[in-house]
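A protein chain is absent from this complex, but the other protein chains hold their places.
Chain naming follows the written order as A, B and C, and within any one chain the residues start at number 1.
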């Protein structure tokens, strides 16, 4: 597939050109696709251990907060995440949060008693055009299914949370990409995974080319609707960064997003999360003082480029991996591939 | 009850000395109290209309973000709330959010389709000392029950979300208070409702008096545990304020909280929300430009005092209204009244 | 000049394609250009009245905070600006702030006594490559000069604060642009003015085309230096918006910036300010409650597009208006026009 898709930027991609090029990161989907139900759950595991016991530094940048994501208050305060990251449709965030809680309690029987409670972390986009979102079809079991099948070699496109998503009024979904950077003697990876559900076709830019306007004439049905989409951008890196620095990285996802034609429309909940796998913070410790490694800020620029480029690339991957899909009430989203 | 409780500050209380002194505001509880299950849901309705169709300006101040509250991202971006405010235990936030979503969809059948999705707003504290929080005993029906019985003349103490809460290692729960202020020719109300679940007994200050240390000797069992509590502070006013100003009000809740002995401990998710009932923002409009009334910032100081005083007063009310309670595994919290 | 410069986006420009298309907004420069001294001051007046007595709603978005701008704390709290906006070089912010203070006191003799003090608002970029920035050559008189010559028909390019700036390793400086939008029955303007001093040539994108890499070969001298630049983006609109909404607008400046090739590099202080001229807030009032007009958020998208497009356009204008300049120690920046 990548052959036809332009490579964004100067940096090389990782081996898979997926977020899982960051060692330890895995992704799993649970997909619901039957008639009016076109939705699902996607889970990103930051590492293969227990996320609650071994927390990773993380931070969010809210580009447009018209969204219902769960878990950002504690993330901002403590600078760590402590569950796998879950993506789903907007009205299912409560159910998936409960699934995360139950899963963490199952693994850590003292949660909420001798130990602190667990912070669910659920991001969402509104797939209501293709999916009967009011049916609240996602169940807790779907989270567990996505979690259990998480792997480094996952598939992009109309799967998991991406099943019912629209992007630039075309079929959207899950896309991913990665970039490699060298800093000093060390090589690091940055990976992006997007749940792409935003944009008006007229605004679409592919690798600098404003192709949306011409495509728009092909499919426009005359109805001008305001943007009601969103994008969730998850960034992983194996560079040693603290939460303050990860917030700086997360904000640079906006660069890649902007270069595809988004203006972070009013109705679009656009949120980027970045985490680092370089080291973990134990949930409890006898020794009060931790020893941590941390990149000096003066060396961040290559990572900023990697974030911008892998985000733009991941959005393109989502668009190119998508397949034309019909869902609720016969609503249909054409795939970009079918239009080119 | 108020006879014995000191009146905080110079401002007079409203007629009920409850948040419902702000016209239109009502509160309802659903309480679960059987054996190891000591928990519940409390709902605050900002007005008697449909919260989604007629949004009220609102803002949050996160004093300590070690908490799992839901809905703050959109609140910060758009400056309005669009559901009743729900309080419950930490692990039940997902379930209550789902109940809010289902309730809003039932009232507005185009949500998530032609209309934007709805933003659930759920705050929480950890009642795991008295309540078997891992049982996830709260069900969606409990939210609906609390909502349906919301009234101006509600009861404080160990009800609703307050059922299993602890405060200063004593029995905590729901408290409320109000203050009246005159600004120019107009009279306004500020009301506070707290879900009080924070603090170490040694630190307790009542109306300036550090009584905690002496009380501490009466009940201390020798186990020094770090604070794992929280407080949620909901503030209502009928003064015409925008979201920026309401954030300023919300932050002043910290003053009342600090004066009771809290230092916003690491493990305590301390969040204040403020909303104004003076006017509503329609969910949709043909006319793009709204006419709004807004107090000039130079007149805010009386409201700041009212927030500080009604918050401190509400915490005292929670402590004085509480009754000694035994819950999970025979854990027991003594009421302040039983100790004085 | 505009003939050769691509028009960005679908929206029409205002009559001048300058920030002064927003009625009442004027801009003035004071330029220092002699030998090693290549610097200056640019002033933007939000309206023709006294900015302290008639404050305008305003807000900032800090894209990258590696910068020394003055005045943002109060701006964030109160949501208004109360002086003209001043731009200058990094080490001269103190001097220009003092000039603003003295100017406000001269016009309002009770400042700091019966009336509150005044909040200076000074933004900066580092022009140290072309300018002997350590000389602190800017004096208070230069601020007054720029203020006194502010006009709607101002000149772009290497003037005022833009005199010594570099952009994409080419000559940078001051650029401006505007867009017109229709919302409901009303027509509004959005104007942008940039102090462009950021970027690596390799990354330059002009209207979607990555021309930087090829140009880079023409001028590269072999020395790879980290980015130490910045961009200040000032946005004006006559649409009635409050501070919360203006912060949303300001953030969309990042879209236009990203589309020119910036990744908001570590060393670059990238800040956007947006203000609305639709109405003013009096510094003092007998009547506590103001009546304000405010666009419903659902109508913001055209303004977001106007911000993104006018920002990108203003950066292109800065690059195309620049002239090849030699300054400190013979350092030289080539103009883009001379390279094409």
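General observations
We take it that contacts are C-beta pairs under 8 Å (C-beta built on N, C-alpha and C of every residue); 3 or more make two chains touch, one makes a residue touch a chain.
All of these numbers come straight from a predicted model, not from anything done at the bench.
When the omitted chain is restored, the residue from A:5, A:135 or A:294 that touches it is A:294.
Note that of B:163, B:305 or B:333, the residue touching the chain absent from this view is B:305.
Touching the chain that is not shown, out of A:33, A:152, A:281 or A:339: A:281 (per the contact rule at the top).
Interface residues of chain C with the unshown chain, by the touch rule above, are 62, 64-74, 76-78, 90-91, 93-102, 105, 109, 111-113, 116-117, 119-120, 126, 128-129, 133-134, 136, 228, 267, 269, 271.
Within the entire complex, the positions of chain A that touch the omitted partner chain are 77-79, 183-184, 186, 240, 242-244, 248, 281-282, 284-285, 287-299. Although one chain is hidden here, its contacts on chain B can still be listed: residues 10, 63-64, 202, 205, 208-210, 213, 226-227, 248, 251-252, 254-256, 258-259, 262-267, 297-298, 300-301, 304-305, 307-308.
In this text, only the chains that are shown with their structure count from here on.
Note: centroid distance chain B to chain C, computed from Cα atoms, is 43 Å.
Annotation for chain C: residues 248, 297-298 touch two or more other chains.
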